[in-house]
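One protein chain omitted, others in place.
Think of it as A and B in the order they're written, each chain with its own count starting at 1.
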Amino acid sequence: MNEAALQLMCVAAFLALAAASLAAGRRPHASAPLYLANAAIAATAFAVSVAALIGGRGPVLFDLPIGIPWIGAHFRADALSYFFLAVINFGAVAASLFAVGYGRQEREPHRILPFYPAFLAAMNLVLLADDAFTFLLSWEFMSLASFALVLAHHHDPENRRAAYVYLTMASFGTLALLFVFGLLAGPSGGYLFADIRSREFEAGLGGAVILLALLGAGSKAGLAPVHVWLPLAHPAAPSHVSALMSGVMTKVAVYAFIRIAFDLVGVSDWSIAAPVMLIGGATAVLGILHALMERDIKRLLAYSTIENIGVIFAMLGFAMAFQANGMATPAALAFVAALFHVANHSIFKGLLFFSAGSMLNATGVRDIEQMGGLIHRMRKLAPLFLIGCVAISALPPLNGFASEWLAFQAVLQSPELPQLGLKILAPMIGALLALAAALAAACFVRLYGVAFLGRPRGASAVEARDPDGWSLGAIAMMAALCVLFGLFPGVVVDAVAPVATLALGAPLAPQSGNQWLSIIPIDAAQSSYNPLLLFAFIAFSAILAAFVSRLSASHAYRRSPAWGCGFEPTGPQTQYSGASFSQPIRNTLGRIAFDAAESVDMPSPGDQRPATMKVRVRDLVWDAIYGRIATVINAISEKLNGLQFLTIRRYLSLVFATLVLLLLGLAAWS
Amino acid sequence: MVLTTQLMFQAFQMLLVLALAPLLTGVVRKVKARLTRRRGASIFQPYRDLFRLMRKEAVIADNASWIFRSAPYLIFAATWVAAALTPTFRTGLMFSWSADLIVIVALLGSARFILALAGMDVGTAFGGIGSSREMMIAAFAEPAMLLAVFTVALVAGSTELSSIAAFMTSDAVGLRVSLALALFALIMVAIAENARIPVDNPATHLELTMVHEAMVLEYSGRHLAMIEFASFLKLLLYASMIGAVFAPWGLAEDGAGVARNALGVMVYLGKLLGAAILLALFETATAKMRVFRVPDFLGAALMLGFLGALLLFAGGRF
Partner (left out) sequence: MQSTLALDIAHLLAGGLVLVSFMMLYQDRLFALLNMFALHALVLAASVAWQAYIQGAEHLYVTAAIALLFKAIIIPVALHRMIVRLGVHRDIETAIGVGQTMVAGMGLVALSMALMFNVTSEADPLVREDLAFSLSVVLLGLLVMVTRRNAVSQIVGFMSLENGLVLAATGAKGMPLVVEISVAFSVLVAFIVIGAFLFRIRERFDSVDVGALDEFRGDRR
């Protein structure tokens, strides 16, 4: 019994659980044990994959005689899938534990419970698939299961629209992947991954396949400009599912891209790296700018997912550029940075979405402008959420910074690239990544500041209470990992070494032997980073400062109303709101990205009407691409509408014309 | 034995930056006053201010949470650690390898993150205005800073400040266009990050123009002292960083004797004095700009940094 079979047994257990949930889902109090069962299965799968990853297990195969009769279904587990299996099943464990408590508030659990394990099973299957049919089938299964979950709260028309847009985009993505595998299999039709690997691809075909994969996988991951469904669909689902979709399902898409680009095709052409880098960088900045404008907390987090996916793809682009030029160490560095970020993002995005769900339950609103002052009411959640915010803003000493730092080190290697175009592109992408990181910090200061700090902005925020123990436990687990990965990045870098070996042929130098657990990607004289020591230093200095000020300074303090530059204490409405917080950025970068404009209507003195300020923000991507497509489709359907009202004779002549045309075509062909 | 000496040097540097930071600000203020034909306060006034603040009772707004109360210490600690890891009078400090240039910049980013949160904690309009503007400035400053760092790192082949300083003293450097551009970009970023004219005026409480002051408006007593101290340290940090990278002469090397290190300290003091005078001259000669002109200013820094990086990435000896 090998690892692939063990993982498949977990998938089977998920599917059995889905069937059981279908039967038991309507019963009261069924959700907690069912979620616990989910957590147990996911934990098993997680343990198996981590053991295999750390233990450096090679590829193992497993075939099942199901599916298309003469082909069967092929499965394979190797380092790449172990890594992603670990990420996904860890996210699943956390989400299930969170849902044990969170699911109690669910009004219609039978709309979620059966699809949830099915969704988990589908994601696991995609990672295990070893032939094109199984892969696409699992991929579609994953899309449909998540579609059902997005539609769980179907009474809201917004959610129905989200589900519709999601389904459309998912079909589009699958179509692109269908072409990918069509091209990969070639005329001989070798749909097994092993056959595809053994084929030689000329540069043009390989490039086309990778670009199509970027489109197909990117539409699932949320790359601009095919990201539009993501901020609609992720928030529509219940929060633990949102966390899975944002933190985990996007990673399945990253896996698909890595599998196709690095493993199946192999990177040999540098020119294909440029669009990947560029799209990644642009996606990162666009995503976080959107997040900065957003006031719905779950949509904000979904947009931030787009940013992180952009960062990951930009790093993969760098890895491709280095790999195509035979620069093994920089390629491994960029690739490890991408994988590290994959793991990090799944952790802190899970944390943030769980917290968002708890906040939604506690206040009843998703609009952060209605929250405020939660730090006084959700006392236990507040520090955990802060850890998530610091981590995702790529600030030391937490985990987000560790991967960001590796990414910058990879960018610094790019002057060695021989192609001038890539050399010019590389610092640009570096600047875009830095911009995205700084904007992310702004975005999460805004989120935390508006939702948790200040005074309550709405009546609902006054009554907020901490979530239950299960939810808090899941959130605390994620927060602890943010800190641990941040302080011991070398462990993660070493753990993904086999993945880099598999995808690129060379790993990064092992980090475990370094002095004081620091990470040294290339050479000690070039760069090193030791978060543990840094953290110890900061903690020491902060405690010392506090201690000294306790000894020497007056420690008397007095509570009083806020001073506010001498203004009379005013109501909570005068606090800085989220919209005003993002105004400087909206007026600068937003003008370019969203064509943002403000118009102020200031009544003249003596006039009694209130002053108004209007802000216009346009989603240029939607207007330029999707709006146009919708217009064209509408126009065509308007035209075709006429076909419904023809006379019988006209219909007959249409049929006749078609027949003649087909015959003519046949004549011309043969 | 070697270990104790190294540890002593590291501890000495930590204390040195702590001791010098208020003095630097005092000198800048004094020179500015003299340039505008005022007598100005003594250069030791910042120390007195700090002691005065420490002795005072702290007033905390009703609504302030634990973030408000712990932020000053965290900001101070992060800035202090960053300043202690920047070469001042000697390279190759014991722990300098634990943070390279990128980490030092990011540490300051962490401090800024906490400060911006503290600004929003009380729930007044002023705190928010400061935080919002600070984050906007950071959003433009950080890419510019990073590109300048890239330029320097590429020339020196390292992001470690000690290695950069060692490289910059060697003959291999020469005069380079890209370094000049990076220097310009770095100075512009430093001006913005330290809330100096023309980006922000550290001596004003005029609500329409203030950024940094608006965030710390609610602070008093020992908390304010910590935050003030952190901003003194930040100015010192940028002065030593630019000094270490672009004027690395006189830095004592690792393993040098006591006399050499003493010389290093003297040269460092000279550099700080020079930086203070230049900053004061610049601040006196320029006018504060509108807040929405700041993105243009930092955009120019970004472009300079990018131009510098571009020249290097494109290859050749720039």
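Definition applied: a residue touches a chain if its C-beta (ideal position, glycine included) is under 8 Å from a C-beta of that chain, and two chains touch if they have at least 3 such contacts.
Everything quoted here is computed from the prediction, not taken from an experiment.
J.: Please provide the labels of all shown chains that the missing chain touches.
T.: A, B
J.: Can you tell me which of B:Y47, B:F184 or B:F246 touches the chain that was removed from the display?
T.: Going through B:Y47, B:F184 or B:F246 one by one, B:F184 is the residue touching the chain not shown.
J.: From the listed residues B:K56, B:R176 or B:R260, report the one that touches the chain absent from this view.
T.: Counting the whole complex, the residue in contact with the absent chain is B:R176.
J.: One chain isn't shown here. Among B:M94, B:I242 or B:M303, which residue touches it?
T.: B:M303
J.: For a quick check of understanding: of A:A203, A:L420 or A:A635, which residue touches the chain that isn't displayed?
T.: For the chain that is not drawn, the touching residue is A:L420.
J.: Since one chain isn't shown, list which residues of chain A touch it in the complete complex.
T.: 420-421, 424, 588, 591-592
J.: Residue by residue, what part of chain B touches the chain that was omitted?
T.: Missing-chain contacts on chain B: residues 174-178, 180-181, 184, 295-296, 299-300, 303-304, 306-307, 310-311, 314-318.
Basically, only the chains that are shown with their structure count from here on.
J.: Indicate the whole-number Å distance between the mean C-alpha point of chain A and the mean C-alpha point of chain B.
T.: That pair's centroid distance is 35 Å.
J.: If you look only at chain A, which of its residues touch chain B in the complex?
T.: Result: residues 372-373, 375-376, 382, 386, 390, 393-396, 401, 404-405, 408-409, 411-412, 414-415, 420, 423-424, 426-428, 430-432, 434-435, 437-439, 441-442, 445-446, 448-450, 453-455, 516, 518, 524-530, 533-534, 537-546, 549, 552-565, 567, 572, 574-577, 580-585, 587-589 of chain A touch chain B.
J.: Mind listing the chain B positions that touch chain A in their complex?
T.: Result: residues 54-63, 65-67, 73-74, 76-78, 80-81, 84, 95, 97-100, 102-103, 106-107, 109-110, 112-113, 116-117, 119-129, 131-133, 135-136, 138-143, 145-147, 150, 153-154, 157-160, 163, 205, 207, 217-218, 221-222, 225-226, 291-292, 295, 302, 305-306, 309-310, 312-315 of chain B touch chain A.
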